[in-house]
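Dumping the structure here so I can ask a few things about it.
All protein chains but one are shown in place.
Order of writing sets the labels: A and B. Residues in every chain begin at 1.
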Amino acid sequence: MQLRISHRTTYRYQEPVKYSAQMLRLTPRRDGEQHTLAWSIQAPGRRAEQVDAHGNITHLLTLEEPHREISIVVTGVVEITRTREVLREQGMLSPLAYLAPTALTAASEGILALAREHLEGAGPLRQRLYDLARGVCASVRYRPGTTAVDDPAAAAFERGEGVCQDQAHVLIACCRAKGIPARYVSGYLCSGSGHQGDAASHAWVEAWLSEAQGWHGIDVTHMEPAGACHCRLAVGRDYLDAAPVRGVRRGGGPEVMDVSVTATTIDAQ
Amino acid sequence: MRVSPYDEMLQSGGTPRPHCRDYWGWLEEQSQECLARKRSEADALFHRVGITFAVYGENSGTERLIPFDIIPRVIPAEEWSRLEAGLVQRVRALNAFIGDIYHGQEILRAGVIPAERVLCNAQYRPEMQGVEVPGGIYAHIAGIDVVRDASGSFCVLEDNLRVPSGVSYMLENRKMMMRLFPELFARHPIAPVEQYPDLLLENLKSVAPQGVSDPTVVLLTPGMYNSAYFEHAFLAQQMGIELVEGQDLYVLDDVLYMRTTRGPRRVDVVYRRLDDDFLDPLSFRPDSTLGVPGLLTVYRAGHVTIANAIGTGVADDKSIYPYVPQMIRFYLGQAPLLENVRTWILSDPQDKAYVLAHLPELVVKEVHGAGGYGMLIGPAATATQLDDFRARIRAHPERYIAQPTLALSTSPTFSAAGVAPRHIDLRPFVLSGREVAIVPGGLTRVALREGSLIVNSSQGGGTKDTWVLGC
Partner (left out) sequence: MLSRTADHLYWMSRYLERAESLARMIDAHQRLSLVPRPPEAVAQGWQATLVSLGAAAAFFGRHEALTARSAFDFLAFDRQHGGSIVQCLRAARENGRAVRGTITSDLWETLNATYLESVSFTPAMPESARGEFLEWVKYRAHLTRGVTSATLPRDEALHFTRIGTFIERADNTTRLLESRWRDPGGHGERLRAEASEWAVLLRAMSAFEIFRRLYRDSVTPQRVTEMLLMRDDLPQSVHHCLDELQTNLAAVANSRSDETHRRAGELHARFHFGRFEDFCAEGLPQFFDHFQARLRELGARIADDFLVPAS
């Protein structure tokens, strides 16, 4: 399936910003089943491209001239041929690197109970993971606009609602508590595929099934495997490793952020 | 049964050891009043110069002196050269280990260390995987804490490979002793230590990124309210390099600059005294205002050297420490010259059972603790404290290790009651660049309270000058 993606992020500041640095993870990953046919990033300032330890393509955007606005526009076409359940991807990092809890994925008592309830039963691991995803969605109901980006899993669990990011963090926390390596994925989800909301920007989870099988993508929010509609931008231990944009600035006062994302399928006849 | 500790200066029976005969003779001639006067002179000088440290948990800006003892700790040359060889060997192995972990992970493949103990450790930094660092050196500056056991042989208690501190006290203590007792330096062949800043600068320059011929080196400090700020300012001044804070540095493209009155200036080597977590808010803790946004990107691009490297904590974590002797065998094919202290890892069920059964004899430490906090000293603990630790260990065994209670060696120390033995340790500073070098001596810390085994300055510890004789 081919996906046409357009993603515009604009930051406006009340006062001039003297210096800013943004870490962009806005270029689709290169994996065996995801091919970028065309991709462009338009942004002011200077840009340094790298591939990080997780295999994400990053751009460090630095701006020294005083500015009141930053606009980052990415557009492109990605072809996704994902048909298998597991990823064909050889990362630099051992799956064990995705087993240590982070500040955002530390398990609370409630999360531990959820993990025990769904992951300790018999049956194949893949099956148990989907039981768990259902459990997560029941415990943390999907509700847009309820979360801050630095909310840890335990806070979302406590609140009982959140967005895909929170659901992913809670599932990751459960997996790690039970010794299953799990990682956070940020990316795009094509619209018009019967998915809830307008979440063209999306987050889900990849869990390590076994040495033989490898990583398996689970869209927690939709309780289904991540497939040909899921374009992977970045993976990491949690949101902070995989955030599409992470920035720091000097000056500027209050900011207003405006995001618009579309991801539509192109009929391949 | 309590083993009587080894005394650095006196043999049993109270006669001085051969290498201390001269000094002890001199000390016995000094009157109590004279020694007391020298000590208050030292205090006044330290205050005026502002050699102070801040204490965590007190109001910011609270400054205290680290008590200084005017009686030196003396090490004979042949003992020092054995210790030195052991330290060099150990630090070589530790650097090899860190390099291996962030590349091929041979030692994990060989099953010498369980992989999850390393890769699931909070100190393992995935960001460093595959990153090439100049010369393959990660721990450019290592502070290795050694103690003597009851038999008098040195063993390693802890490796400090992140931002080890204390070297300024080694240098200032020496300066103070030379000022107070010049006559002693005339009659003892005491190995000098004041070349340390030159050696350090040379080392830092030698690990500059490839192609940089005259590198700009800076010292990155968290700022003047950090407990070790005096040391940061002191070392920067001694090396003649800029003392910078995060706000002085910025990244453009993938190059690091500092803001100067004449415009931006490129920086090649950062001797940082700031923990990994705070170095780059775009990659580590996003709320850090002490670091430099984008620094990791510059580092990964090979355009700056960070000393010590990011991620060295994976080798000095208390849960990794027990494996250092195996590292020496694995990487160097040698038998360790310096022993570890016997350590029980409480996540191991057998070890845990043993420790729970023998708690009153043991010392229990938090794996991620530092500064002597969160520690249980079995023989000195009350029944309530023991019960409390038993419960903590049962709840989170992975957070603790245990070691036997060591009879740390003692050294004569000037106390209120006169000259009396107090427990001490030693932190030599090992520099790794093109070569591995150690200035003879180190920082001797002393537990000033009678019978106390805690030498940390935050808990009633002081320092002494350390003399290596006859080098």
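Descriptive notes on the structure:
Methods note: contacts are C-beta pairs under 8 Å (C-beta built on N, C-alpha and C of every residue); 3 or more make two chains touch, one makes a residue touch a chain.
Here the structure is a predicted model, which is why all the values come from computation and not from measurement.
Touch with the chain that is not drawn comes from one residue among B:L94, B:I190 or B:L243, which is B:L243.
Within the set B:F234, B:Y271 or B:W344, the residue that contacts the chain not displayed is B:F234.
Considering the complete assembly, subunit B touches the hidden chain via residues 47-50, 224, 233-234, 236-237, 242-245, 247-248, 258-263.
Going forward, only the chains that are shown with their structure count from here on.
Rounded to whole angstrom, the centroid-to-centroid distance between subunit A and subunit B, based on C-alpha atoms, equals 40 Å. Remark: subunit A residues 19, 21-23, 46-48, 50, 52-54, 58, 60, 62, 64, 92-94, 96-97, 99-100, 150, 237, 240, 246-248 touch subunit B in the complex. Residues 105, 115-116, 119-122, 124, 126-131, 250-254, 281-283, 286, 293-294, 297, 300-301 of subunit B are the ones touching subunit A in the complex.
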